[in-house]
Structure formats: C-alpha cells, structure tokens
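As you look at this complex, bear in mind that one protein chain is not there, while each of the others sits in place.
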Amino acid sequence: MKSLYAADIRDNQSVDGLFLVAAKNHGLTKGGNSYLTLKLLDRSGEIEARVWERADDLARGFDKNDFVRVRGQATLYQGKMQIRVHDVLRVEESKVAAEDFLPKSAFEPDAMLEELQAILRTIKNPHLLALVEACFADQELMHLLKQAPGAKTIHHPYISGLLEHTLSLLKLILKVAENYRGIDVDLLLIGGFLHDIGKVYEFSFERAVDYTDKGQLLGHLVMEVEMVSQKIAAITDFPQELAMLVKHLLVSHHGAYEFGSPKLPQTLEAVILHSLDDLDGKIQAIQSLPEKEPGSRWTAFHRAYGRSFYRKALDENQEE
Amino acid sequence: MKSLYAADIRDNQSVDGLFLVAAKNHGLTKGGNSYLTLKLLDRSGEIEARVWERADDLARGFDKNDFVRVRGQATLYQGKMQIRVHDVLRVEESKVAAEDFLPKSAFEPDAMLEELQAILRTIKNPHLLALVEACFADQELMHLLKQAPGAKTIHHPYISGLLEHTLSLLKLILKVAENYRGIDVDLLLIGGFLHDIGKVYEFSFERAVDYTDKGQLLGHLVMEVEMVSQKIAAITDFPQELAMLVKHLLVSHHGAYEFGSPKLPQTLEAVILHSLDDLDGKIQAIQSLPEKEPGSRWTAFHRAYGRSFYRKALDENQEE
Amino acid sequence: MKSLYAADIRDNQSVDGLFLVAAKNHGLTKGGNSYLTLKLLDRSGEIEARVWERADDLARGFDKNDFVRVRGQATLYQGKMQIRVHDVLRVEESKVAAEDFLPKSAFEPDAMLEELQAILRTIKNPHLLALVEACFADQELMHLLKQAPGAKTIHHPYISGLLEHTLSLLKLILKVAENYRGIDVDLLLIGGFLHDIGKVYEFSFERAVDYTDKGQLLGHLVMEVEMVSQKIAAITDFPQELAMLVKHLLVSHHGAYEFGSPKLPQTLEAVILHSLDDLDGKIQAIQSLPEKEPGSRWTAFHRAYGRSFYRKALDENQEE
Amino acid sequence: MKSLYAADIRDNQSVDGLFLVAAKNHGLTKGGNSYLTLKLLDRSGEIEARVWERADDLARGFDKNDFVRVRGQATLYQGKMQIRVHDVLRVEESKVAAEDFLPKSAFEPDAMLEELQAILRTIKNPHLLALVEACFADQELMHLLKQAPGAKTIHHPYISGLLEHTLSLLKLILKVAENYRGIDVDLLLIGGFLHDIGKVYEFSFERAVDYTDKGQLLGHLVMEVEMVSQKIAAITDFPQELAMLVKHLLVSHHGAYEFGSPKLPQTLEAVILHSLDDLDGKIQAIQSLPEKEPGSRWTAFHRAYGRSFYRKALDENQEE
Amino acid sequence: MKSLYAADIRDNQSVDGLFLVAAKNHGLTKGGNSYLTLKLLDRSGEIEARVWERADDLARGFDKNDFVRVRGQATLYQGKMQIRVHDVLRVEESKVAAEDFLPKSAFEPDAMLEELQAILRTIKNPHLLALVEACFADQELMHLLKQAPGAKTIHHPYISGLLEHTLSLLKLILKVAENYRGIDVDLLLIGGFLHDIGKVYEFSFERAVDYTDKGQLLGHLVMEVEMVSQKIAAITDFPQELAMLVKHLLVSHHGAYEFGSPKLPQTLEAVILHSLDDLDGKIQAIQSLPEKEPGSRWTAFHRAYGRSFYRKALDENQEE
Partner (left out) sequence: MKSLYAADIRDNQSVDGLFLVAAKNHGLTKGGNSYLTLKLLDRSGEIEARVWERADDLARGFDKNDFVRVRGQATLYQGKMQIRVHDVLRVEESKVAAEDFLPKSAFEPDAMLEELQAILRTIKNPHLLALVEACFADQELMHLLKQAPGAKTIHHPYISGLLEHTLSLLKLILKVAENYRGIDVDLLLIGGFLHDIGKVYEFSFERAVDYTDKGQLLGHLVMEVEMVSQKIAAITDFPQELAMLVKHLLVSHHGAYEFGSPKLPQTLEAVILHSLDDLDGKIQAIQSLPEKEPGSRWTAFHRAYGRSFYRKALDENQEE
C-alpha cells in the first residue's frame, strides 16, 4: 500500500513514493546539460517532476507507463507543485497494488455485489429471474462488474463505480415503485441491473480509465443488447414479448436521440428507468465535485452539465 | 348530479340530460328550412347535436355557454355520435353541479390537503415551517389549491389535479431522500409544495380549463416567486440565503431554458426537484392516455412527448 | 389479377372490382334510412364508397379488412371520386393476389436477388464471404428480403423496395470505390448488404406496410446487429476486429444521433456507407414524387425532406 | 489619481505606480532562491510582475487583493510586458481612488441620471409616473444605479454602464416611437427604465465586476420583478392590468427562452423593447471592440456574438 | 370599382358582385342532379358558392381563374357564409380593376416613391448617390417596386407592401442614426433601399401573391446581389471596398444562417440594418393581426412568430 499520494505532497516536503510514469521527456538546459521532465500519477492525481542531475543515467532505467519509486524534494513552482527528483527506480508491476493508481469506490465491491444479488433475487417473474441468474453464473461478467468504472468522467468515474451506481439505482427503483400503482417492478429492476452492464466492455481500466476500441465504435448500449440477446437465447421458453421489453429498456435508456439512444423510451418502465438513472448519476456527480476554490460555496464547473453548483451553508446541519 | 354523460351515449339511445352549450350555429337546409348545429359538453367530453324542428323557437331560449336540458335521440352519423334534438331548455347555473362539467381528480381534495399538510408539518427548519404555515393560513390560496388543475393538457389536466400532483410529488420526495445522504429534505419539501402553486392564478377553471391573461403573460413561475416573496417578507428574521434558495427552486424547476426556466437548477435540491416533478407528471400522463384504438397495446399519441406508448400484456398480472 | 384499380376509376364509370375494406361505418339518412360509408383500397390507392340500398343486409356479409367484390357506379362528389355501391360480396383471401393490394417494385425480386448475390460473391475477404454465404443460406431471411419494403413512407415504400434499394446501393458502392484509393470495398459491400436488413423484421407488409411492435421498440438497426452477431458467432475464427468493424457500419449508418444512430460514423467506410445510402434513398424518393398538380414543374411536398422539388423541362432531352 | 496605467507601460520603462494584486505566488529558482510571481491590475488591464530580490521580505508586507505601490523596471518577455520589481508596498484602500481600478463610463453618472429623470417625467400615465417617482425616491436604488455595470463582459461592462445603457435606450425609444402610430410610449419608457434594473443586485462591483450569489441563482429579471411588485403594491389604485403589462415587459425582455426569458414578448411594446435593448447593447459592444491586431480593419473576436467585425476605412470621413 | 366585397356579405343578403373564380368543381346530388361548387375571391377574402340550378349550362360559360359577375342569395351554412348562386357570367379582365382583387397598401405608391427618392437623394457619398440614381433611372424596376408585395404572408403581404416597408425602414434609419455617433448613414440608407429589392422578381402578383420559380430557387437576396453587381459595374470608378460593403448588407440582412443569410452581419451597419428591418416588419405584422375572436384582447395566432399577441385596453387613449 502506498504511503504517500500526489495530492498530499506539500511545499518543501521530502518525497519518497511510488508513482506511474504518465509522461517522460528529455530536455537540454541553456548550459547544454541534459534533464528530464516527468509527469507522475497515482489515484489521487498527477504531479510534475524534474530530474536535473544524472538525467541520462536515470532515464535509461525506466519508461513511460512504468511504475517507479521516486525520491526527491517538493517545490511550489509557478503556483504548481513540482518534485525535484534525486533518484528514480523502476518497480515491478507485481509489487504494486493496482488500486493505488486508480481512484475507486468508497464501498466494498463484494458487499455491493451481494446486496445487488439479494435485491434482484426478489424478482417474481420466473423468466426474468432466470435471466438474472444466468448473468450471476457468468463469472467473467461478475468479475468485471466488480471493477468497472461508471464512466470516464461524467459520473462514478472510478473503479467499482458501475457497481456502486447500479446498486444505488436498484434501491432507488424500489423506493419509487412504492409510490405508484401499475409499474412493473420486475422489469424496472432488470432494466436497472442491465442498463449499463455493457460498460464492462466499453472501458479499459487497468492503469487508467479509457475507452476500448469496441467501446468507442459500438458503445455499451449495443454491446449489452448483444450480450442479453445471447443469454436470453439460452433460456428455454423465454417469452418473445418479454425479451423485446427488456431490450427496449436498454436501447432507450439514454432517453433521447442526442444522447445516443436509437429509440425513445416508449413504455412506462423505460421512461422511469431513464429518469432515475439520470438522477442517480447527477446526484453522485454533483456531490463529488470539488470546490471552485478553497472556501467557495460554488463547485468547480461541470463540463457535461454546463454549470457550477451552489452548496448552501445549511448542508452540515442537515446531515446530522 | 347528472345521470347521463356524453361519453356514455350509444347509438339509438333516447337522450335526456344536462349539458353545457359549447357552440350554437344556425343553418338553412337546401329546402330553405332553419336548423341548429350544437356542440354539447360535460366532463366526459363533447357530443354533436342537431335541431331540425322548431329550430328558431328553441334557439331563442338559450345561448352559447348556457347550461341546458336536452331531450332527443342518439344516432351514429359518419362514425360519430350525434343527438337529434326534440327539445332543449335553459337551466339555471345554480341548479347545476359544476363538477359534472369539468373532469376532476379521482381523489378527495379535502383528504389530499390534509395529507399534504401533515407531510409539510414534518419540516424541521423553523423558518421554512413558518413559511408553510403562512401559506396554510391563506384561506383563498388553500381554497384555490383544492380546485386548480395541474395543467391545461399535458398532465393532471383536471379539477384538483394540482393538489393531486403536489401531494404525489411530496411523497416521492420523501422516498427518494431516504436513498441518499446530504440532501436537504426540508428544502426539497418546500420546493415540492410551492413549485407549481402559481398555477392557481395561471388558469381559470370555472367552466373549462384555460389560461388567464396573467397566466399567459407572466406564467406561474414568476407569479409564485412574487407570492413567496411577499409571504417571506412578512416572516420575522427569515434568513436571506434561505429565501434565495427557496426562490431558486421555483425559478429553475422547469429544468431548462427552453421550458421557461430563466435559470438552470444550480443546487443539488433544485436538480432533484426538477427531475422528480418531471417524472411524476410523466407517470400520470402516460398512465391516463387512452388506447390508440380499442384493443391496441399502443396508446394515443401524446403531442408534448412526441410519441405513443406501448402497454404490455403483463400489466394485469403485475398489479394484483 | 385485378382488372380495375381505384386510381383508374373515372366519373360515371360502371364499377366491378376487387378491393380491401379499409373502413366500414353505418349511418342514418335524415329520412331515417340506414346506409354504409366504406373506404376501399388497392395498391393504386383509396376510394370512397356509399351503400344507400339494402345497407343492413349487405353489411352483414363482410367486415373491415376483408377483401370484397364491389359493383356500382362512380360519381365525382365534391371533387373526389366516390362509388355508389349496388352490390358488395366477401371474397376469400386465397382467391386474391396479394400484390394487387400493395404497391411493389418495378423490378423482379428473383432477378434482383440473383444480381445482388453475384456482386457480393466478388468479396475477397474470406471471413466476410463466409458471412455473406451464411446469410444466403438462411432461407427465411432470403424469403423476407425478397418482399420487404424499403420504408413505410420515406423512400422505396413498396414490396421488394428493400431489395431494390440494397442492390442499387451495392452497384453505387462499386462505382464510387473506383474513384478513390484506400477504401476497403469488401467492408463497404458487406455494410451495403446488411445496413437495412433488419427491416425485414421492422415492418409487417401483408395487407399494408406498418411497423411491428419490435420494429417500433427496437428498430432495424439494433435487430440487425443481433442477427449479424449470431451469424458471426457461428463462423469459425471470424476476427474480432473485423466483427467490430462490420457492426460499426450498421450501428452508425444513419449518420447522426438525431436519426437514431447510437454512434457517429468513425471509419472511412462508415462515412461513405452513410453518405451513399442517404443519396440512393433520396434519388429514388425525389424521382417518384408525383407532381404538385397536373402540369406543374414542382413536385408534391416531401414531408421528411421539408420541401418540393423543381423538375426542369430539360429532362426529356437528357434521357435520350 | 493614478499617474501610470498598466496598459501604457512600455519596454525598458521605469515603473512607479499603484495596482491591485490579482495574484501572488511563491517560487524557487533552480539555484534555490525564493522569488514572487505577481499579477497586477488596474482599470486599463493586467500586467505580470516578478520579485527576484528580497522576495520573502517583501512578500510579508502585502496580500492578494491588496492595493500596492510598485517600483521597478519594465521588460518585454516572450512577447508580453513584465515588471521586474524592486520594491512593493501595501497602500490603504482609503488612499486609493476606486475608479482607477475598474473601467468606468465615459459619461458623468449624475448628469446621466438627471437626463434620465427628465425623460421619464414626461410620462403621462399617472400610475406609471407614480411608479417612476417611487423608484427615484428610493435612494439606495438610485445610488446603486449610478454605479452598476451593464454586464460582466458582453456590453457596457464598466462602472455606470447600466445607467449609460438605460439612458441611451430611453432616447432611442423616443426616436423610434415617432416613426409609428399606436405604440404606448409610456409603457415603453417604463420598460426601458426597469428592464435591467435588477442588475444593481446581480453584480458586485467593488474591485471587479462579478456575479453575486443571488445574481447567479435568481437573475436580474426575477429580482427586478420582485422589486417592481413591491413598489407597485405601495401605490394606491395601481390598475391590475397595467401592473401585468409592466411586469410582462421585464419578464420577456430577453426575447427568447434560450436567453432566459420565461415568456416570449406578447405585446407590441414587449417586442419593441426587446429589439431596441438588443440593438443598443450591440452597438456599444461593437464600437468598443479593440482591433484584432494593430492596423487591422477587423476587430477582436466577440465571443457572445461569435464573430469579428470589419471596420471600413470610410468611417473617418463619415463622422465629420 | 367593386361595390360589394366578399368580407362584407351578410346572412340573407341579396348578392350581385364581381369575383375571381379560385375553384370550380362539379358534383352530383344524391338525386342525380348536377351542381357546382365554387370558391370566389376578391381582395377582402374568399367566399363559398353553390350553383344548384342550371349548373351544366352556367358551367360552360366560365372557368377557374376567370373574373365573373355573380348574382344570388347569401346563407350562413355550418357557421360559414355561402352564396346560393342564381346566375354567373364571365367578365373581361379589361373591365375589371385589378386592385379590387388583391389587398393593397393603405398608402399611395406614387407618393411613397417620391418620399423615398427624396430621402435617398440626401446621401452624400457620390458613389452611393450614383448607384441610387442608376436604380431610379431603371423604369422597369421602379414600376415593379411600386407594385410588389412585401412578402407572401409574414409582413406587408399586399400590393405596394414592399415600397411601404422600404420607406418606413428608411425613415426609421434616419431616426435611429441620430441617437449614435460613428454610424455610416449613407451605407445604412442604401442598404435599407436595396435589402429587399429582389422581391420584385421573387414574387408574381397579378391575381395573387405567389413565388416565381426564380424566387423559389434563387431567392431575393441572391437576385438583388446580381442586380446591384450589374448596376455598380456600369458606374465609373465605384470603389471596390464600397461595393463589397453594399453587397455585404444585402447578403447578411436576414441576420442568421437559418433565415437564409449566407453570411452573418459583420459590420456595424449590417447589424443595425438587420435589426431595424426585422423590427419594422414585426410592428406592421403585429398591428395588422385580426382579433382571435370578436371582442378578444388577443390576436389571431401568428404562425411565423409562434404566438398570439395581447392588446391592452389602454391602446385607445394612447392613440389620441
């Protein structure tokens, strides 16, 4: 486990820690000496570093995308923290805890998965229950579900974020369904479970969250329809209308053409699923926005939502 | 109480009932005889009527917008029901039950208001509670709230529809708030209570739901800010920041500029209020859409949402 | 084969022909006599009809959606042709040629299919060729492909329209590919072949072209990805990247989110496929628009394109 | 009064002047020496500064947002002017003329207010005149009106800019009204006077123009409706229809939903007010755009209007 | 001069007047008798007519688009006025005053043209003055300008409407220019004069206002650039920059791409011209909208502006 994170490094601090090398460039000082410009990364963020001495020697020992142990001194330079590196040494991936280098959910994935399974096993429709169990039985899928992020940037953009969002949405569905008559809760739950599950293939998330080629060219929506199609095909006597309704929930869950849904929500459950999915994502995103600047009641600007948010002084009282 | 409603009249039925005259036009048959074309209305809908005999005599006895007792015979004409009128007689408004002529909520307004007040009195913030009580104490406001429709056409477009929607939204807020930490429930409840309250002035709803001039030129959003401003001014020591946050909920509750919100939701509570308000309206609207045609699984086209909705055969099982 | 089509009936003509009953309504004349209002249909269009005598008797013999033999007299009534019916008799579906009641392509489906197969068998990539052959071997698919329309209204809206459009597009692809270097023609051909193939399930086209429930809720784009997924899964060693590229062509072929593509075209071939598909559809649609009014150089208004088109007098010379 | 402005400083010039400290950061030279990076501001713009000597000593004497006296030498560094600071000293706010640090109108606020009052006192409608006088009698309002800017960036973004714009608009209204019959000039004048008056609360403008929290969450449009509501309530017998028409002018003056008007202009006067307000703002904004580069006929790019403007050589002749 | 206009015909009135035949259709009564359905037109509007007797005889005497003298009796039929025709007779075009059949400006074209010329001759720039005189010298152009409508439907849609709008705009320009410094009034005047002059070729307006083929395919904007290009080419030493600025005014005067301007206004004068052109059109359009229904304070719905307008009771007082 890492003992020092990039975000915690302060001016004048003596540094000794593990980082991922996100960029490595050579330079020449005006005096003609070689030096290195590095960008170091861990799950808390990035930090700049400079190697002014023994640059050529040290440079031979590691590459971009390697994990390294860095020793040096922190300095504030033009308002940004920078490490003046004394020594840098490559470290084997096997000696490193991956979760130190990617942000992750505040909740335990195994516990979340257990809770999610318990909720989904309350489904009464035997066909939908069979579909749920078929997914649980797919070990690779469950393995990926425990790790996948909810998004690259917009909401739940961290390891296990997909599972955290899915679980929160299922609980929200149960609450909301109590308030109305005539909602097919089983359908809503299966929709809540599967609406983003294609994200396990849409993102790569070993050293950083990024789109896979498949994710970029097909998208999670289409990939999860393929997967669900396959699982349903393997279940005996799965009713055709029911299959169509499940797939419609996936196909329409972005709610509008401009957000990449090829069909608008056209069942009551599809309308509700889109609305609650959107709400759950927004609540997480807004609550985790940093302040615009220390002490400000305004958050940083959220690009996808196109605004900052105001946080009232009242909040503290409320949460007691 | 009316015993016969326009929507229930069948081919060849003998008709004797009370209606509102929505249109009254004179015509001449090719043979040169006078006749009357009427449009009759009650809360179930409209029906065409024709007076072929004694047209001039009977016409003198009533006008457009009068209530009348009509006797005659129903006939299907070119696929639409029509009354061949034998007699028509003006009836005093005092002898008529207004609710027979406007659709109304399936729920009792007094009971709904009581439940709404009970929920709002759980608010802990003393200033917001004072604001709530100031509204309850405004008898004219409460009187109008019990009657006002939720909209002209989009959702809850019937007498007491505003109250029904407001109550449903408050209950939904309570459910959703349980699912998250860090939400200011008191603010959300006051926002849910007041977000549409200006509709009591936006619509006239004596004989039909229509926009008032004020409603058309200012809108419920602006009128309710004025009203809330006034009530807050009368409460001692109401904190300025809190007043701003309450008004922001009103000002932003349509969620987007194109729906007439002069400001986007910029607090977590404003984002949630808009989302749940929108969802509650949509659920009511979709559930009350008639079928496209008898036996169809598709509903009639909803103009504001730009689509029809599919209703699965599964619905029945679900609701047991 | 029908000898008389609705569109050819002229004023005062004596009528004896087969039609589909698209609407059937009862009425009462002012004198109290029963009569029938009918809407009769064949592939050339619709015509109104009235049964003034023996209406009740004749009405018992047939229903809406039946095929009937109608005898009577044509009359121009308020500028529209109408049949004054003397006799009407139900006809068994087996005695009727379905193609008389739906418009169809000017080209022979078997010949078109043969040409299409010849073109696709020029594909050199063995995996894509295997996919093509797997489709050809699917007899139900080929059967439907020969019949399915290209659309409900926008372009190629008639029996075998899908095949006609697909073939024309493949030929266009071959031409355009000659003009550029670096285009993967095999990919373009497979994309041209499969881009609309889901329409065989999107539409029902027995008595009229209409959307199926699946078509409305999932769309041809998603349904064809499912189908292609399944076919590819059955081919040994189909390269994953290639599968992704084929599906990307389907997923993006509408070219923009607002037209229901969940992904924008992101390969050169996807950009070209979208462009040529769009162009081929537009050429057919514009060329088959009727005149705005007889003798006008302007076509009727095309709703989807939002305009009329001007046809120059030069056209004739040009085509010689 | 300041004798030296940031924008006038030239290469190699010896500097001695008063500035506002907009940013202050510490750094370490490669040789390990402390230095300071400053951003200095006055109403003419910003300039960079560096303290290479006695950095720690001098830094203790002042903070960000302080006014300071700076002595040093100007140098062009990478194409931008920079001050090499020899000495820096905190100066009491009371010893500083605020207007030196914020751009301001070229016109005298008292004279503008007088002219504005004279125009508004030509209003004949006694109720509207009473409303005008109630505003004039509100000393805090008049005090703020003399200072408030017209906007943060788009047009009239300087001290007294709101008053300058309001006065120019009133004069324009008088001119335009002469050209048409049937315009209610009194209404237009009151609308011109009040349409932006909420900006006195929307912006803070002590050391820089910025949005207040209220301005950001409610907007000037809603705040001025509240204010006008209050003033009207205090006037005896103010006609309800007139109040509605005045408020409609405020509520609709941005002209379109996407610019934050919750209602479109729905009276002739509202249409005219929006049009002239927009025009007056644009003329000021375009005329005060700097050149794209010295000698160019094109102005700098205006972000809100999305373009540069061409200024013809003819201008000079024209203005004689 | 016509003595009776369609809009003035009342129930039971005996009719004898001149009309344009806008539609002529034959029909058969249920009893088998021939009758005619006519649509008759004059500048006040349309009226329906029926010929029940001697239909075949009378029909032979006139055609669609002929002028006719009609005698008969007016009747209200299903809420619309209708003439029961006794006699109808073709009238030579030469015996008819064209202006009786097209709505026209309330102002005298010759007087308007004179005023327009006087204003334009105040232009000081000799090149622009030469351009103005070249236009005045073009007799066909002046002849068409006196007659052309301002639009088909949106604003000034009547004979001489273009001239009325152009003159009103020039006067508005003079007023507005007084309010600002640095505006090139000569440029604005020439732009005001020429901005819509291509409409003389865009519309045909003999018997009704309609688009010409050229108008539909090229538009007035492009056609007037061609015309102005030609006129400028014939003027010695017309400065190139000035020509560019004049054409830019034409090319950008619709103000936005979506209204068919290929370029946005990029000079101060182009911005002002677009704004005032738009305003003048809107004022005329709103002022001439009919009431929604008799006695209503709301106007009929204006399709292009997407709304109705409210007319206050105050208007009368104001206009005295």
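A, B, C, D and E label the chains in the order they appear, each numbered from 1.
As a working rule, a contact is a pair of C-beta atoms (placed from the backbone, for glycine too) under 8 Å apart; a residue touches a chain by one contact, two chains touch by 3 or more.
Everything numeric in this text was worked out from a predicted model, so none of it was measured.
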{"item": "In the full complex, displayed partners of the excluded chain", "value": "A, C, D, E"}
{"item": "Residue among C:S44, C:Q73, C:Q230 or C:S308 that touches the chain left out of view", "value": "C:S308"}
{"item": "Residue among E:L221, E:L242 or E:L276 touching the omitted chain", "value": "E:L221"}
{"item": "Contact residue for the chain not shown (choose from A:D66, A:E115, A:D213 or A:E241)", "value": "A:D213"}
{"item": "Residue among E:K24, E:K247 or E:R307 touching the omitted chain", "value": "E:K247"}
{"item": "Hidden partner interface residues of chain D, rising order", "value": "11, 52, 75-79, 297, 310"}
{"item": "Contact footprint on chain C, counting only the chain that is left out", "value": "125, 168, 171-172, 175-176, 178-187, 241-242, 245, 248, 264, 266-268, 271-272, 275-276, 278-279, 282-283, 286-287, 306-315, 318-319"}
{"item": "Footprint left on chain E by the chain that the document does not show", "value": "213-214, 216-219, 221-222, 225-226, 229-230, 233, 241, 244-245, 247-248, 251, 257-263, 266-267"}
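As a convention for this text, only the chains that are shown with their structure count from here on.
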{"item": "Shared interface numbering between chain D and chain B [over half = same, under half = different]", "value": "same"}
{"item": "Centroid-based (C-alpha) most distant chain relative to chain E", "value": "A"}
{"item": "Chain pair equivalent in interface to D-E, over half of contacts matched, among B-E, A-C or A-B", "value": "A-B"}
{"item": "Between chain C and chain D, centroid-to-centroid distance (C-alpha), Å", "value": "61"}
{"item": "Euclidean distance of C-alpha centroids - chain A vs chain B, Å", "value": "43"}
{"item": "Touching two or more other chains - residue numbers and ranges from chain C", "value": "213, 216-217"}
{"item": "Pairwise chain contacts under the document criterion", "value": "A-B, A-C, A-D, B-C, B-D, B-E, C-E, D-E"}
